[in-house]
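What follows is one structure encoded as structure tokens, with my remarks underneath.
All protein chains but one are shown in place.
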Amino acid sequence: MLSIDTQLMPRTAQRATTRRFLLWLLPWSALLIFGLYGAGLCLVEGLNQTNMDNRFAFGLWIFLDLTVIALGAGAFFTGFLLYILKKSELKAVINSAVVIGFVCYSGAVAALLVDVGQPLRFWFTFWHPNVHSMLTEVTFCITCYLTVLFIEYVPIILKNRKLRQIPSFLVFEFELHKLMPVLAGVGTFLSFFHQGSLGGLYGVLRGRPFAFREGLAIWPSTFFLFILSAAAAGPAFILLTTWVVSKISGKQLVRPEVPRLLGRISGILLLPYVLLKSIDTLVWINSTSPARGFAAQQFYAWKPFGAWLLFAEIAVFGLFPALILLRRSLRQRTGWLVFASILVCLEIALNRFVLTIQTLALPTLPFDQFLSYFPSWQETATFLGVVAYGVVTYSLSFRYLTLFPQEKDLS
Amino acid sequence: MEFTRRDLLKFTGGSAAGLMLTPAPWGLLRDSALVSETWPGVPRPAGGEISIRYTTCTLCPAGCGVRARCVNNQPVSLAGVPGQPTGAGALCPIGLLGHHFRFCGNRAHARLANGRVASLESALAGVSAAIRSCGPRESVAILDPQPGRVASLIYRRFLAGLPNGIHCTPSGSQPFGPFGIDLENTRAVVSFGVPVLDGWLSPGRVLANRGHFQLIQVEAAYSRTASLADLWAPVLPGNERDFADAVIRAMHGGAADPSAAKTAAILLRNGPAIAIGGPAADKLNAELGSFGRSGGFLPRRDYMAVTDIAQVPDGAVRVLFIEERTNSQDIAWDDLRRKLGPDAVVVALTPWLDGIARHADYVIPAPMYLESLDEAPTPDGSTVASFSLSPALLAAPANLISPADFFLRVQHSNSTYSDVIKGRVAAIKKDGGGVIHTYADGKSAAVRDVADIWKNMLAGAIWMDTAGARPMGTRRTAESQAARPAPTPTTEFPLLLLAADSPPARGTPLMSKLYRESGLRQSTGAAAINPKTGRDQGLQDGCRATIKTPDATVTVQVVFDPAVMPGAVQMAGQACSAASIRRI
Amino acid sequence: MIGHFIFLGLFYAVLAVIGVTILLSLHRSFSDVRARRAEAIAWQSTFPDLPARERVCRHQFTGEFPDRICDRAFDCRECQTHAALIAKRASESTPAAEKAVVFGLDFPLDRFYHRGHAWAHPEPDGTVTVGLDALGERLVADPETIELPAVGTHIQTNGAAWRVRKRGANVRILSPLDGEVIETGAPENGWYLKVKPDGGQLDARPLLRGAEIRPWITREIERLQASLAPDGQIPGQLPTMADGGVPMDDIAAGYPGVDWDAVCSEIFLQA
Partner (left out) sequence: MATKTKTARYGMSIDLDRCTGCGACMVACAVENNVPPLPAQATPRTGITWMRVYEISNGQAFPDSRAAFVPILCQQCGKETPCVAVCPQEAVQVDPATGIVDQMPQRCLGCRYCMTACPYHARYFNWWDPRWPPGMETTLNPDVAPRMRGVVEKCNFCHARLHSARERAAAEGRRDLKPGEYVPACAEACPAKAIVFGDLNDPASEVSQLARDATSFRILERLGTEPKIYYRTARPWVREAAAQPRKEPGNA
């Protein structure tokens, strides 16, 4: 039993003892089961199990989806840099990035399936697609990209120590890997689009002047802001996870220049994002919103969603980390790197939160109330279940697969 | 040959591909779609022959005409009858849901004698025994929620046969006595707390005329009517008379407080005007000379004077029969109990177990609206006598007996309620006056033979009097007593508890759902208070609090409403009293 | 409508690309397997996963480089550097010793050594005898099982020549040459396989020989020590008996506590 466990691990990797690993898995699996129970209730009993309602038609789950997918963007963007722009230093984290991406996307899809009222009809979208709907774009892209991620995940699995004993597996892995640039290209295309359409999701809501944005052609500005912000957040999240994993496992996983590079990429993307976001906000305040009869300041008159949110989003979690990440001297210091990337991830979460939750909390009818919403335990359970699923999947992958090729020579 | 791993892979891959070619997966998709489209547990509405049937609403005395859309003779929706005289083509929300009453509340099914199921005979025997055992000073009373019906006549006859029978009615159930209101020609209405825009008379009639009368609402509470009236004069309970005097003074050029002055101005500009609701109204009417003139109170023919229950001496009643209608407001039991003697017997003739029946020794289950032949006499406030029937549209459960039939049985009479109603129709024929207005075609025709009238009325028709009533004095006969004066605030009870609009007597499933969701009616669990007063009392908008009155304590959710009179708390279905409020 | 076409067109294009990619790689893999490239490819994709210390270039042993990692999966045939250095070496005469003795282990120099400790010895009759060198023998001495390929099997360079199970270690001995097995031996007769090399004769270019052997083995033994030493301890003793004599015949027996799978994987270049 124990020997099987060790023989499944990469030979050169020193991992925690089976006992400790199981202890680590225990709470997460418990959480996962709890989440499954909550989700099950929502599927069997119906969405009345949640605290969503006719006014708060979306809730915690949509926030989860948008955030998780933005963080998972590391997968496509690293792939893009590695395979298309040939940034070979990123080989060190690509496997980890793929697993993270896969975890995030599959988690998001799972949450979405619980979120819709008639999960049995999920395929209707493919049957009678309304191509004008951002959600159609999202659905198509996410399903495709999840497939791509799965295909990218396969070779990593096939390289598991036991599986690789079968030469034909290695051969398939080898051949697949030769075609990886194609998949990376497709994946990049898909991700660009659905990161964008996730932004468009709210940007097109002309009925919600708080979220509505003008844009190019059929796409509102949020479409492009989402792409940019996701691309910025992805590397930061990979940096963060890599750091966390190496802290927990007590191993050095990548050479120090790798996180610096990731941080730099993130910073380079974040700065223009913050600038564009500010411009977008100004345009919205001075033109888009007034044109629809809504004075922008009244959106921030509702407690607790005051103007401080806007400031936090743009300055504290946006500009500040961007400046940190762009300073070479600070990038040399792991502490700053990690701190900055935490801020970047929070920035994304905050941005998605404002767009999903605040938009719905604000009344549009002149005589309507401002409504608050707090997720029910079933919702929260499902949320945590997705997180737990992510941690478990990643832990297993980290234990039995080679996520960080450099690790073997660094130990 | 031995089975290698590769064979396994080939096999699984092959079979997966092969499966796609079979109908199985596609069939599965289709079925999943079907399941989701005919979701289990969603009832399929029964189809069937659709018919239109007519009746008259007896949920309240307004007697509006009802057009019922029926499937297999089961009403699925009710609507007003355009051109119908009493209802003016409209129904109130309660009337629209008349066919849902059987799905709410606690229905009385079995006859109960002292809490035990009894046969009709034994119940009758018990009741008769109680009546016989009446002493000389003790009386038998029937509480008649709507006098003026044929049923009321039957009660009368029954009581007449007894040494000391009292035919009484809940206070205020005959607000205008023998008079009707010529609302069609009224230009101003001064209402002392009457919910003119919230269930007064028939909504169709009031709203059809709303455009051409000024409405002055004299009421302390910020009621629906007050909020929509042309002038809201917030006057504390008990001060109505003084207000009336002030108005009269102002009308003669005297000085008065702003709202009285405004009222006077409106009354001077808009005539004819009437005042309604209590003695203050009588005072004003006398001043305005509203009685017996067009646009005021006009007498009508068929008025049945009935004792106000308040007039019945305390402790005098030995046997009390209470008729409860499908939708009658709860009668304050404490007021009734005062009237009862030491070992009194209470007989409830009611469709409900959760109403007055809780206090009754005998419960005689009665049919509810649409379940049995019923009648709609002249509505309150109507200037002409009228009569129409409410034929049964629903099959009634077993064991029910209408209160009228019950008393016929007590008298061992072998005629039935419908026979007696026929008698009324015959009387109409004999009288000869008036016209028969049929609902279906909206046409009016002179009264022909009885059978014809009867047939028409069962199909939906109303007799409208045409003969003008002989003028009676300019005083109304029925005495109405003043509202309880508002208590003065004390240190223990610093606040004044005011009655907000009362919720519908019985919430049918849809009614309670819709009112709850739209918040149109202040829910019984909520108390509205002026923000300033609220803050002085240490409250917050939306917080929970306990309200104490000298005789009760309730927990409520506080709602800040600047429209509420400072120093007052407004709650639905509460009597005016002093109160204190404390945050929980 | 037009939007419909554009959108769905894109979508199906994407699906097509993904599908084609999968099918193509599947097809290629099958043809690889059919063309007996499987083992080679397996080695190709295994090699990068080996720790750097197992991938050092042979010319580092002979001191021609201070520190060089092989990037050709030990296939020196196309390696320019190798070609150049060999050419240089050809000029200087090599001392003709018939065996190298390292820590009392004999390594006959009449044969060629694979980095996975299999040796290939060309016989006059054009066949090649394949065996396990002294260090290898001692690591898997009296194994639980030996799995020799059936006669007629075709073995490939760096592919599994035969398999040995020893104390939880499941070792694939990597083949030093391409060829067809024509006879199988056993540990006691000193060799395991007689192979008829492809192309008639042994292509020894990728294999170690002569002067390379001593430094290589020395290094191998250092690595062995490192992997034998319990974690955290500096490799102290040689893997010998207490008296400091020749390494024992069955090293495993001397180290009951050690994870033998790890040791063998290290020395036999298992992925």
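All chains are identified by letter, namely A, B and C, in their written order; residue positions are counted from 1 within each chain.
Keep in mind that, in the parts below, a contact is a pair of C-beta atoms (placed from the backbone, for glycine too) under 8 Å apart; a residue touches a chain by one contact, two chains touch by 3 or more.
Being a predicted model, the structure only gives us computed values, none of them experimental.
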- line: Touching the missing chain are A, B
Message: From the list A:Phe124, A:Phe311 or A:Phe374, pick the residue that touches the absent chain.
response: A:Phe124
Statement: The one residue from A:Asn286, A:Gln332 or A:Thr364 touching the chain left out of view is A:Thr364
Query: Of the residues listed, B:Thr12, B:Ser51, B:Ser119 or B:Ser227, which one is in contact with the missing chain?
result: B:Ser227
Message: In the whole complex, not just what's shown, which of B:Pro23, B:Pro43, B:Gly135 or B:Gly432 touches the removed chain?
response: B:Pro43
- line: For chain A, residues touching the missing partner are 46-48, 52-58, 115-118, 121-122, 124-125, 127-130, 132-136, 139, 201-202, 204-209, 291-295, 298, 301-303, 359-360, 363-368, 370-371
Field: Residue ranges of chain B at the interface with the undisplayed chain
entry: 36-39, 41-48, 50, 71, 74-80, 90-93, 96-97, 99-100, 102-104, 197-198, 203-204, 207-208, 210, 222, 224, 227-228, 232, 234, 259, 509-520, 530, 562-566
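FYI, only the chains that are shown with their structure count from here on.
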Query: If each chain is a node and each touching pair an edge, is that a line, ring, star, complete or other?
result: line
Statement: Contact-count maximum falls on chain pair A-C
Middle chain, criterion being Cα centroid separation: A
- line: Expressed in whole Å, how far the mean CA point of chain A lies from that of chain B is 59
- prompt: On chain C, where are the residues touching two or more other chains?
  reply: none
- line: Given the complex, residues on chain A that touch chain C span 3, 6-7, 10-12, 14, 129, 131-132, 136-137, 140, 144, 147-148, 151, 159, 161, 164, 167-168, 170-179, 182-183, 186, 189-190, 402, 405, 408-409
Message: Could you list, by residue number, the parts of chain A that touch chain B in their complex?
response: 118, 120-121, 123-124, 166, 168
Complex contact set, residues of chain C against chain A: 3-4, 6-8, 11, 14-15, 17-18, 21-22, 24-26, 28-29, 32-33, 37-39, 41-42, 44-46, 48-53, 159, 168, 231, 259, 261-262, 265, 270-271
